[in-house]
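Missing here is one protein chain; the remaining ones are kept as they sit in the complex.
Chain lettering (A, B and C) follows the sequence in which the chains are written, and residue indices restart at 1 in each chain.
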Amino acid sequence: MAEVTYLEALRDGLAEEMARDERVFILGEDVGAYGGAFKVTEGFQKRFGEERVIDTPISEVAIVGAAAGAAHMGLRPVCEMQFIDFLSCAYSILTNYVATARYRAGLKTPMVIRGPSGGYVRGGPFHSQNPEAAYLHTPGLKMVAPATARDAKGLIKAAIRDEDPVLYFEHKYLYRRIKEDLPDGEEILTPIGQAKVVREGKDLSIITWSAMLWKSLEAAEQLEKTDGLSVEVVDLRTLLPLDDAAIVATVKKTNRVLIAHEDTRTGGVAGEITARINELCFEWLDAPVKRVCAHDVPLPYAPTLEDFVLPQTDDLVRAARWVAAY
Amino acid sequence: MAEVTYLEALRDGLAEEMARDERVFILGEDVGAYGGAFKVTEGFQKRFGEERVIDTPISEVAIVGAAAGAAHMGLRPVCEMQFIDFLSCAYSILTNYVATARYRAGLKTPMVIRGPSGGYVRGGPFHSQNPEAAYLHTPGLKMVAPATARDAKGLIKAAIRDEDPVLYFEHKYLYRRIKEDLPDGEEILTPIGQAKVVREGKDLSIITWSAMLWKSLEAAEQLEKTDGLSVEVVDLRTLLPLDDAAIVATVKKTNRVLIAHEDTRTGGVAGEITARINELCFEWLDAPVKRVCAHDVPLPYAPTLEDFVLPQTDDLVRAARWVAAY
Amino acid sequence: MTSTLEPGTPALHAGLSQAQLHELYYFMRLTRSIEEKLVNLYRQTKVIGGLFRSLGQEADAVGSAYALDKGDILSPLIRNLGSMLVKGATPVEVLRQYMAKAESPTRGRELNIHFNDLERGFLGQISHLGDMVAVMAGVTLSFRMRREARVGLVYVGDGAMSTGAFHEGINFAAVQRLPLVIVAENNGYAYSTPMHKQTAVAELVEKAAGYGVRGAQADGNDVLAVYEVTKEAVERARAGGGVTLIELMTYRRKGHAEHDNQSYVTKEELEAWAAKDPLDRYARHLTEGGRATAAELAAIDARVTAEIDTAVALCENEPLPEPATALDGVLAEPPKAELEWYRRLDG
Partner (left out) sequence: MTSTLEPGTPALHAGLSQAQLHELYYFMRLTRSIEEKLVNLYRQTKVIGGLFRSLGQEADAVGSAYALDKGDILSPLIRNLGSMLVKGATPVEVLRQYMAKAESPTRGRELNIHFNDLERGFLGQISHLGDMVAVMAGVTLSFRMRREARVGLVYVGDGAMSTGAFHEGINFAAVQRLPLVIVAENNGYAYSTPMHKQTAVAELVEKAAGYGVRGAQADGNDVLAVYEVTKEAVERARAGGGVTLIELMTYRRKGHAEHDNQSYVTKEELEAWAAKDPLDRYARHLTEGGRATAAELAAIDARVTAEIDTAVALCENEPLPEPATALDGVLAEPPKAELEWYRRLDG
């Protein structure tokens, strides 16, 4: 057993897959000698060689395009975006070329794109983004967002082994704040497409993922203490394809739902989940589905502003009380 | 009075604004001598000069970026995307630079990006896209999608006069299929942010926009005849900001809702609308909100496949019956 | 600067055997005749979407692709039907694609020549220009990583070179010294846009310097010159010499697509280039040089006609795809829960 951070778990998962499968290689900006802006690939170039840990020019389109080409030929590229905010530069080739390759042309494109996402770190509008809503709308992609060290490891390994392109959004706020004991010898694989009930409850459910999982758990504990409410917390872990079964199960169990995400509200993933709940188990709802999300603004830099714009534990508590009392 | 097509109405609106305001200019691929791939700007270069109707290189980032720079300086650029599918190439500069310019830096960026969107024309996966879901998630943008000739004209004029960046998605299936008498002297301006009840009804509502408006009206008539159902049809016209008041009003009136859009279901705009209905008027719903959308695949080329993937009038009729009978 | 202009004079027969010289003629003729047949089918509204011609550019496509070896991979553009035929695409595949038949290589999902077969060595394009340069950088990166002596070739138009994707792709390949040949087809126009509105350079080969790659140039209407200049670049790439950007000077003699009446070009310009027709020119070259008789070429023409007639007969009346086939194959394994849910709601 070793206590590892979220970041170390991710690093270990990457390293295990590179050691296991020589087809796996990494490309991105400053991933080599420097080990990446957040040091996720620290030591990799030394261990696996320059050819398998490639420092690229500042060219997100080329990174994603080259990964796709290599993937067609049977390799297993893992692209790092220095910040996930820069994935937007490759939006077109990712959604038009990569995502459709199998459907339109039968091309195998097993590749992973990963990078630091999320706020709460005073990163300002271009180093704090949550990109999931931008890609939810793209048949052909998979999308995961681990909240725990175990899943950070389990999902990167599963993503690398997946036959389809997977976007892996790690949360930079969690990198060094979350620690977990992970057994040394165990092969950790988190199945893609499977949510997890992280806390059982019966009065209401919070459906969430990534850093918001921890705020949701905090809110749940507080609500239990102060209000005697039993709150179930579901960590989606995979956002594409969504685990409809898990969503429906928790709705049927508690009949009251909060969806909590860090991203802005309008056009966010919570809308899709609300619609699915509506379509799949409308009759089971005793209260409207409520969304707890960021305000609809670009994320500002000042701590006072960022804290106001991003959803906080208090917002969850208030919203939960409202839903419970409905 | 003159009968004009949707395309002519758009062209007239553009020309009127260029004549009215010398700050307005057009840039895009083949918009000059050729008059644009669909001839929307036919004759413009002759009339307004080469400096105001600029043929650009194949560079969507440059088109959008240059428009933003010119807009900061007080001009009123209108960008044409040859097909709206290529707007994806400018996704980053549009969502990160243009959309945030006012918020982060107080920069005025009045500009319009327009282009042919939509399917039903055998265009295949890259000449048929509906881009609205990709931009719904971007505070700082406005988004309109006219369904009628009158709104094609009224919305392009309003978009050009707007102080914020506006995405104007015209539907290529409607270009020459929709005709309307438009009074010659009248100044037609469709207010941005305002939906329109196109058909009054009391049993259920179809909320929709663009080409799907016509299929919805067809379905409504059929349902009236065959099922005696009174169907209200709401044309959103503006997708950002959404007209919550109009959405709520129709829900409160009919208590049953279909949302119909041409785009794929997962991550589409219907999810957001469903969530808003849920939050704003959950109690008024007598049935789950149902979405009628494209299947979650890249849009295929063959007529048999395209017709199957895209929502058809029959799908609306079936779904409406289901909602009405709920 | 490493760019060198090499307009060159091709060796008379570029080291090719008589059979190979005839084969070049065959592929050029096949290209042209397939497209002419497609025009017929288009007029009969049997072609579903648009029709794109490469009239006058057959030498450019065929000559360059012919310089590749079996394991090499190319990525064509819309005017590179000829390249795909050289790499083994068949007339019936092309016809089925244009007519969106169930049996087409993409099962009716993609249009015209947007299809691929990595075994035969061609990777299908998507519409978004420039992307394939980046993708081919990855394909050739895989060759290098695996120590395979294979080469990639990707086409770009004068217009496509203005895209950011082209820039990022060629730069990545240049830095990595990948075995990639980039063929820039200077056909004068991008849709209606003449080259001087696309770039401030007079010749596309000037762009090589900015990427630190070798530049080369050839008359794109001379199939042997095209073959030679490409062959040299391919072998250099194979030997570890990195990227070459080749500019082929040619002309698009038809509109961007069949609906485009080319109002923006002069009759004189069109006539001047018709006089430089690559097929006529090559036929003259072969017959005048004693490498083929008129009868031999006529026999090839007849063979081409027969092949196309056979192909048309084979597929013309084939069915379109079954509607529900539209749903499969988005992911390697369908996400079951979603599909069930989807059908239930639509039922």
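Operating definition for what follows: a residue touches a chain if its C-beta (ideal position, glycine included) is under 8 Å from a C-beta of that chain, and two chains touch if they have at least 3 such contacts.
Because the structure is predicted, anything quoted here is derived from the model rather than measured.
Among B:G13, B:G28, B:P57 or B:P311, choose the residue that contacts the chain missing from this document, as touch is defined above.
Here the residue in touch with the unshown chain is B:P57.
Going by the contact rule already stated, which one of C:K87, C:R107, C:R150 or C:K197 would touch the omitted chain in the full complex?
Touching the chain that is not displayed is residue C:K197.
Among B:G13, B:G36, B:G154 or B:G193, single out the residue that touches the unshown chain.
Here the residue in touch with the unshown chain is B:G193.
Decide which residue listed in A:S88, A:N130 or A:N278 touches the omitted chain of the complex.
That would be A:S88, which touches the missing chain.
Quick one: which of B:R104, B:H137 or B:K172 touches the chain that's been left out?
That would be B:R104, which touches the missing chain.
Considering the entire assembly, which residues of chain B contact the chain that has been omitted?
Chain B touches the chain not shown through residues 25, 51-52, 54, 56-57, 59-75, 77, 92-93, 96-97, 100, 102-108, 139-140, 142, 162-164, 193, 241-245, 276, 279-280.
So that we can see where the missing chain sits, which residues of chain A does it touch?
29-30, 32-34, 37, 55-62, 82-83, 85-86, 88-89, 122-127, 265-266, 290, 295-298, 300-305, 307-309, 315, 318-319
Extract the touching residues of chain C with respect to the undisplayed chain.
1, 3, 162-168, 171, 174-175, 177, 196-202, 206-213, 242
Convention: only the chains that are shown with their structure count from here on.
Using CA atom averages as chain centres, what separation in Å is found between chain A and chain C?
40
When the C-alpha atoms of chain B and chain C are each averaged to a single point, how far apart are the two points in Å?
It comes to 36 Å between the two C-alpha centres.
For chain A, write out the residues touching at least two other chains, lowest number first.
Those would be 92, 96, 100, 103-104, 139-140, 242, 279.
Could you list the positions in chain C whose residues touch two or more of the other chains?
If we look for residues of chain C contacting two or more partner chains, we find 106, 109-110, 114, 126-128, 164-165, 330, 338, 345.
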